[in-house]
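What follows is one structure encoded as structure tokens, with my remarks underneath.
Heads up, one of the protein chains got dropped from this complex, but the rest are sitting where they should.
Going in written order, the chains are labelled A, B and C, and every chain counts its residues from 1.
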Amino acid sequence: MFKKILIANRGEIALRIIRSAREMGIQTVAVFSDADRESMPVKVADEAYYIGKSSANESYLVAEKLIEVAKKSGAEAIHPGYGFLSENASFSELCKKEGIVFIGPDANAIRTMGDKITARKTMMKSGVNVVPGYQDADSSDEKILIEARKIGFPVMVKASAGGGGKGMRLVHEEKDLLNAVKMAKGEAKSAFGNDTVYLEKYINSPHHIEFQILADKHGNVIHINERECSVQRRHQKVIEETPSPLMTAELRQIMGNQAVLAAKSVNYSGAGTIEFLVDDNLNFYFLEMNTRLQVEHPITEMTSGIDLVKEQIRIAYGEKLTIAQKDVKQTGHSIECRIYAEDPDNNFMPSPGKILNIKEPSGIGIRVDGYVYSGFTIPMNYDPMIAKLIVAGKDRNDAVERMRRALLEYRILGLKHNIPYLYRIFKHQKFIEGKYDTRFIEMYSEDLKIPKTQNSEKLDATAIAIYLDYFNRAKNNTVTNEFKQNSNWKKFN
Amino acid sequence: MFKKILIANRGEIALRIIRSAREMGIQTVAVFSDADRESMPVKVADEAYYIGKSSANESYLVAEKLIEVAKKSGAEAIHPGYGFLSENASFSELCKKEGIVFIGPDANAIRTMGDKITARKTMMKSGVNVVPGYQDADSSDEKILIEARKIGFPVMVKASAGGGGKGMRLVHEEKDLLNAVKMAKGEAKSAFGNDTVYLEKYINSPHHIEFQILADKHGNVIHINERECSVQRRHQKVIEETPSPLMTAELRQIMGNQAVLAAKSVNYSGAGTIEFLVDDNLNFYFLEMNTRLQVEHPITEMTSGIDLVKEQIRIAYGEKLTIAQKDVKQTGHSIECRIYAEDPDNNFMPSPGKILNIKEPSGIGIRVDGYVYSGFTIPMNYDPMIAKLIVAGKDRNDAVERMRRALLEYRILGLKHNIPYLYRIFKHQKFIEGKYDTRFIEMYSEDLKIPKTQNSEKLDATAIAIYLDYFNRAKNNTVTNEFKQNSNWKKFN
Amino acid sequence: MKLDINIFDENRRVEMLSQSCNNLVIKVNDKIYNVDVKQTSSFEYSLLLAQNSYNIELAATENNPKKYFINHGIDNLTATVTDCQSRYAQTRAVFGHTDNKNLIQTPMPGKVIKIFFNEGDKVKAGETVIIVEAMKMQSEYKSSDDKTVKKILVKEGDTIESNQPLVILE
Partner (left out) sequence: MKLDINIFDENRRVEMLSQSCNNLVIKVNDKIYNVDVKQTSSFEYSLLLAQNSYNIELAATENNPKKYFINHGIDNLTATVTDCQSRYAQTRAVFGHTDNKNLIQTPMPGKVIKIFFNEGDKVKAGETVIIVEAMKMQSEYKSSDDKTVKKILVKEGDTIESNQPLVILE
């Protein structure tokens, strides 16, 4: 097995990877930008190297720096986490060239799946359901119109190099089509330097359901069942669960088989995710493949007992999968919430800042994947995710009840966060019934607002606590605040 | 379901019960002695009542006070946790009389299992293996000698009302027998007010293996497999795991069936544990039944997915078991460590005091059942257990590796604790191989001592940190220490 | 000593009537409570109001000791204290964001991405004056009415602190 690996990432996922590597007896090398010197992964890794300014373009995205640190530290492999360079084909290639193992698929698989048209064509050839659409070379106005009519309106215009909603247009009527194509091309050109677009049928209020797969370098591929990710705000996942409330045993088998086919079609190796759109009639369509570890991977771990990071490392080292498809278990129910530093009562404005005090929930069925601590300042340069809160229960109802308890126990003081908002989702009747699709948050946004009234005795108790604290501080005015006392090293001067 | 329950306990188990009750939507009532006012269960319960002085005899053991609080608060049921009144038949009876549901078995089951001779006889009648011995009424010297010879030396002399090693004597040779019986009787008389003793064959270096059972009030009984509890120091369990490294599928079935028989023989209801001694040839003998929740119950929860506290509450409410024996799962491997405030380098001297800072491990496969927090003073009046650290892994090796990682992450500052000692156990070759019995800790006590040498750079780093902190404090001498700043409310005067 | 505390847009006048160790008698508006209180850490108060247990976490904000962050139950609130000193001096601006419609500032630290006007320019109601980015999310700050840009205190690319004045209109 590897003796030492480098983690080319930050935040919770860096810590997540360090934990599994440490369990395997592998030494860990962290890297950090200016903003992350005090971050948990830097503190707990065996080694830590500075790689540049806070802007990711000057640190976490600079492939050459990461290779340099890997060589200097003697790390034999690089785990890219998610985001940053994790789906960068050139980086995978560069690692290979430099004799460092990239813990992820090879450049070809990343490239094929990264280009949406190539991915669509590859999937169609392998017999995977794709959203009805048109992606051929002839992009003349007439051809586009003919194909759009065949698909039927509304249609989506999407950029082949796309992602994150850029270069995407929803077209309801034929008369708007050609103009929309023109605009999408312009956007795609400026965002990705590639103006190729394609057409897809618009799937109305779909479910977003994805399958986890694992593939070794010896041609063995398994899937580890689905994750339901339909609770989204502006295309960002907020809550994920497995099993999907929509899923049937039969559909699971069919979709799982297609997920395995999809991975095989690109000679995939490592952990990957096949995303599908599923409509209310259980028609499903390949959406895209994420050629990396997914943020929401823990719910799969909770229900399968498989440590996906350990599997990634073993696969990268060249080991064969030790789990056969028939041995994959799915026991109980697991749900994940993403805890963000944002203000749900103020249009979800990001709310970076200093965490004065944090207490994470604990006890039966709870897992927290975080990276912050009391006194830590959440940098404003990256994603405002503080942690992932994951629960497991014997069934969906048990997991929902446990999540409510966990959210009640979770205490973050010093900045705005979305815990109260998440709690309201877990109290919402439609969510409790498992009757939701990707429109859930939009449709029930009014229900999810902070209630107008509060228990009066509770507010009295809060007022009493403030009263006491206020005078307590006044009396002890030589005692500085905790966060001042905890200021960084500069005080030593 | 109950609307409100009272938890007649303290510390980690009180918090454990509050958590599951809260998940079920049940209101919780905590009780506290002087020493526990600032304890976590008091802080997080819906209601909290003061019940007396720190000494358990004046608070947690006073049945009448607990009944009074239950009535005043409107709690419909009482959960006794473990220890204190949990195996007190009179308390179970009193609850019943007062119209409050006792979350545990009825008085008769507690009494039968509490008297060792009655328990032995009941087990023998039901066809459960007991340690060969003699427990009949005729306790004349001749009869005792004849029976001891039949059993074969060495024999154990044990008090029928016994527990905790009192009134117990190991006799190697016949000439010492009668005197030992006399002494055991004397001890038993003064400790329990009952001088009845019995003889048992001495099982040399046995394994301590116990089975978890669940029984409803409708005659349904299931077992949820075994727990291996052989890592003990002075008869106190230190580490528990499931499955037992010694267990075979065949033996599990036979012992499990006997555990179910044992519970049925006393019309048991609730959660209970049948303890067995197992020798190296896999002969097994009933030792005793614990008629309550066990400290180490979480490892069963981790591998079965069953929340035992929720099941206890449902059974007490009168619900039928929803799990049949054939549906009981046993997936992966789980291990528990008991984290104590004690000094392993100084004869395991208890080390109560103030926890200046605590950071619990987190992430995949980790569960912490604790009750303390930074700034909390561990009272000297009770058991020095700080928390239970539980891990789950896909197999034993995975769980052992995960436990090492978790122990490395666990940080308790301000008092001596046994985390480094536990880590050394998980590094010990015999433990790693699963080759241990109840003599393990005694036999390898030298191996488990703190190593004589330390990494030199690591000690240099520590010295540097102290150097900086020392001058930092000197320069900021107006800043009081955290723990002074956090002193309790008296400062407000 | 009395204190007015504004939580969740309601005012509470709090007054301690008596104290004996950690048992207090406290009046909140017209209600009188017997409270058993313990401060269990720098940020935490455990209160028993009769039998009910409340665990309240709070901290005065770094730049305003009269504004508190609060965690209580699932809620995550802010509250403001009005004592004798500040009662008269207080303007509405003390609570929450400023209501000064001529001052553009942001509640969070970030980076100035774009400024659309120069000093002296006319701005129409609803027009975006400045875009600020924090944590990959861009926020547009608009003018509430037709105004003139009086002063621009930052430039594009600047890193800004929370509540730092950015643009003054008039």
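As a working rule, a residue touches a chain if its C-beta (ideal position, glycine included) is under 8 Å from a C-beta of that chain, and two chains touch if they have at least 3 such contacts.
The structure presented is a predicted model; accordingly, all values stated were derived computationally and were not measured.
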*asked:* As a test of the contact rule: which chains in view would the missing one touch?
replied: A, B
*Of the residues listed, A:S374, A:T438 or A:Q454, which one is in contact with the missing chain?*
A:S374
*Taking the entire complex into account, which one of B:I146, B:I254 or B:M380 touches the absent chain?*
B:M380
*What residues on chain A make contact with the chain left out of this view?*
29-30, 37-38, 42-50, 72-73, 373-376, 482, 485-486, 488-493
*Footprint left on chain B by the chain that the document does not show*: 341, 343, 346, 349-354, 356-357, 380-384, 407-408, 411-417, 419-420, 423, 450, 454, 457-473, 481-484
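Quick note on the criterion: only the chains that are shown with their structure count from here on.
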*Chain whose average C-alpha position is farthest from chain A's own*: B
_Inter-centroid spacing, chain C versus chain B (mean Cα positions, whole Å)_ = 48
*For chain A, jot down the residues that touch at least 2 other chains.*
408, 468, 471-472, 482
*For chain C, write out the residues touching at least two other chains, lowest number first.*
37, 39, 41-42, 44, 52
